[in-house]
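The complex appears here minus one protein chain, its other protein chains still in place.
Moving on to chain A:
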Amino acid sequence: LVNCQYSMATFSTSERKRRPRGDRKSQEMTMHLQQTFNAAILTSLHPRSQIDIFVEVLQSDGGNYCASVNAATLAVIDAGIPMKDYVCACSASYLGDSPIVDINYLEESSGSPEITVAVLPKSEQIVFLEMNGRLHEDNLSKVVDMAVKGCKDVYGVLDRTVREHVSQVGSSLET
């Protein structure tokens, strides 16, 4: 069983947020995170146990879901819980006449369509896909491809960091 909680600090957004958690957006985000990690974590190896994933957003400038998924992936790896693969998330949009990757808060609130994708990088399987706004279907595949490529780039960074950390810990254990 995977239990998630998504919470935002009151000073995280430029407009002060009154309730850190419990409002509808946070609950929706919690459900999305739960759905994503249920697909990736091998829960069958931990029967009759609950895995808690608590996400706290300290500062927000767009891409909250993506940053939460990437951070939670690293946390689960740090905890030693087996997963099918890293889960990397990235957002993309279509502004003017070109697709753009990793949109910030200004771009999110400008009314342009937004696609958020979470993938398992090695097998390129999409675990979570969400789209807001209006997007012409001709542009859909371009934008999704852009987001998936963004995810693979994120995977490169996460993988490199994990390997560095493990080699550091390993070498300090030997001495």
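Convention: a contact is a pair of C-beta atoms (placed from the backbone, for glycine too) under 8 Å apart; a residue touches a chain by one contact, two chains touch by 3 or more; residues count from 1.
Just so we're on the same page, contacts and distances are computed from a predicted model.
A single chain of the complex does not appear, and UniProt lists its protein name as "Exosome component 7", one of "Transcription factor", "Exosome component 7", "Electron transfer flavoprotein subunit beta" or "Prolactin".
Contact with the chain that does not appear here is found for just one residue of A:Thr13, A:Gln35 or A:Ser112, A:Thr13. Check A:Gln5, A:Ser112 or A:Asn139 against the missing chain and you find that the one touching it is A:Gln5. Not every partner is drawn; the one left out touches chain A at residues 5, 7, 9-14, 16, 20-22, 52, 54, 56, 58-61.
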